[in-house]
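Note that one protein chain is taken out, while the other chains of the complex remain in position.
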Amino acid sequence: MDRFLYLTFDGLSRGAVYAAFALALVLIWRAARIVNFAQGAMAVATAYAGYSVANATGSYWLGFAVAITSGLVLGAVVERVVMRFVDHSSPLNGVVVALGLVLIIQGVLGMIYGNEYRPAPAPFSRDAFEVGGVAILSRYDLFVFAAVGAVVVLLTLLFTRTSTGLRMRAAAFAPDVSRLLGVPVGGMLTLGWALAAAVGSLAGMLVLPTELGLHPNAMDLLFISAFTAAVVGGLDSPVGAVVGGLLVGLLLSFVSGYLGAQVAPMAVLILLVVVLLGRPDGLFSKAKARTA
Amino acid sequence: MTIVEPRAARTKNRQKSARVRKISPLLVVIAGAIIVVALTYTLPPFRNYQLATIGAYLCVTAGLTVLTGLNGQLSLGHGALMATGAYTLALWQNKFDLLLPGIMLAVLVTTVAGGVIGLAAARLRGPYLAGLTLAVAVVVPSITSTFDKTFNSDQGLSVALDPPPGVLPVEQWQAWICWAGALVTVLVLAYLIRGRFGRDLRAVRDDETAAKLAGVGVARTQVMAFVVSAACAGLSGALFAVLAQSVSPGAFPLTLSLFLVMAIVIGGLGRLTGALIGAFLLVVLPSVAQSIAEDAGSQHLEGNLALTFFGIVLVLVMLAAPGGLASLKFPRRSRKQKGQ
Partner (left out) sequence: MMKRTATVLAALLLAAGCSNGNSNSSGGSSNTPGVTDSSILIGTHQPLTGPAAAGYSEIAPATKAYFDYVNANGGVYGRKITYKIMDDGYNPANTQQVVRQLVLQDKVFAIVNGLGTPTHTGVLDFLKTNRVPDLFVASGSRTWNQPDKYPGTFGFNPDYTVEGKILASYVKQTYAGKKVCFLGQDDDFGRDSLEGVEKVLGPVAAKQTYVVTNPNVGPQMGAFKAAACDVVILASIPGFTALSIGTAAKIGFKPQFVVSNVGSDPSTLTKTLGAAAPLLEGVVAANYLPLDTDESNPWIQLYKKVNSQYNGNAAFDNNVVYGMSVGYLFVQALQAAGKDLTRDKLTEAVQKGGFTGPALVPTRFSAQDHSGYAGEQITKLTGGKATYLGTPYTTDDADGAVTAYSGAAATPPQNGIPPAQ
């Protein structure tokens, strides 16, 4: 029973991070109809910035803030300087450019910082609480839940209650009409990328202390799990991203815990097949018109 | 969500395919074979090894460009299909040591695997298909670790191989085997593309509903495209097993699948010439990048400078030539067409 509880909370904690990252992917998908394959690399870059500042000033929170802010900046820059000039007639072009960006980012990071694994300490203790003799959660897990929860709430408020959010949704859904109505579509796109990158940076900072260390390839696995989560939930649905993230996190935790760490990716594949066979556009996709 | 080419490109393609009909793929393949054999006799051993690697890559890039370029299905998992072919060959060779039957078995097994994935993927489009194939790519090390008695986990297996016949140098023999496979693949694909199969592929890519109305079985075409490209990937994987004399999950990481996609897009989607360019770049770019980095000196920089260089080339080519290198027009010709 202890094992089960521990695995549940561990899975939810990881799942929360996947949810955040998946949200970032969904944000960009809804805004630009691109899957941002460079999301992980961008998050790592901002994490390096964050940890450099944290090590230099001794304050984790300052580094944390720097990471999020540089996420905003990096997202905006990538959109303005690179993505805007990509020929979007074929979605593959965006994919290839993003993959090229991944190589550039990881290469540059390696050149500046080297490829060793740097320790990425957590701001709170990662030792589990004992609740009735069972090690369940740690302070750090609670922090993760709080951070991701805050992000989800903030984004929901932004998109449903503010006029900027409305403009962003309009720009994504009907760009030409929005332009006619005076919505700065390009600017909204940049804002979308910036926000998504900031959310990705947050997810990265949250997951790093649980990994082997900070290094240029640290977020590759996270990207894969989060992409799976987003696909399972439906790329058009933020709710789907969160549910998908938690599902994937729990699945990975239980399978690793009871069947062994190596079986986990197979479980993810099976999850994908099962979900997509029944609902090819993800769990929370809207019903499509029948074509035949 | 399928990949739709802009109208102008589609018309040009139709004109081009009319011209293509006049040149027999068989002639191109024979010419290619002669050139390759000539090269193997003049090149030093390491270059022959690289030539062989290009041939092995050409098998999979050709199949993948047909799948993604002509049929619009994005697969991020072809590395896993290569691994299937490679491990099948390794297991066979370690038991029986008969190369040609081994390669055929590898192709067969991978074709079946491709059929299974194709069936699962037939209803998926765009990023959902990408997600499924991504999960397939990532599952390779998982399978080798879980069934580690057979597949020996991350350490992998050695491949028992007979030495080349006579006094032929190993690298030359490897280049012959790989290019034999590559040229056969290109020949078969070229004929398939010109025929009914190619038309069905393009019809489904361009407009599914119209294709269905015209009587083309959409799901059947999608699955067949996957099966054909999987067979090519299986052959490629088997050839890689021969080249490296070993198989391990590290040889077929996710980045391989991603590099394959990058290669065919940069080479030029949907064209076999593009597949050739892509295969060439996959071998040459990292090599060039590494020598640039070596000249630059520091150990730190080495691998990373190569990565950065590779990335910059990719981004630049994509921004400058979105249709891929094979779609670049020779300036003289287009100026003439404009009536100058």
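So that you can tell them apart, the chains are marked A and B in the order they are listed, and the count of residues begins at 1 in each.
Operating definition for what follows: a contact is a pair of C-beta atoms (placed from the backbone, for glycine too) under 8 Å apart; a residue touches a chain by one contact, two chains touch by 3 or more.
Treat the numbers as computed from the prediction; the structure is a model and nothing was measured.
Within the whole complex, touches from the chain that is not shown fall on A, B.
Among the residues A:Arg33, A:Arg84, A:Arg126 or A:Arg179, only A:Arg126 touches the chain that is left out of the figure.
Against the chain not displayed here, subunit B makes contact via residues 16, 19-20, 23, 28, 31-32, 35, 39, 42-47, 49, 51, 141, 145, 148, 152-156, 158, 163, 170-171, 244-246, 248-253, 271, 273, 276-277, 280, 284, 299, 302-303, 326. Taking the complete complex into account, residues 3, 6-7, 10, 110, 115-117, 119, 121, 126-128, 130, 135, 138, 211-213, 256-257, 260-262 of subunit A touch the chain not shown.
Going forward, only the chains that are shown with their structure count from here on.
One inter-chain figure worth recording: subunit A and subunit B are separated by 31 Å, centre to centre, where each centre is the mean of the chain's CA atoms. Those residues of subunit B lying in contact with subunit A across their complex are 1, 3-6, 68, 74, 120, 123-128, 130-132, 134-136, 138-139, 141-143, 145-146, 208-209, 212, 254, 258, 261-262, 265-266, 269, 300-301, 303-315, 318-319, 322.
Subunit A makes touch with subunit B in their complex at residues 29, 35, 37, 82, 85-87, 89-93, 95-97, 99-111, 114-115, 220, 224, 227-228, 230-231, 235, 260, 262-266, 268-269, 272-273, 276-277, 280-282, 291-292.
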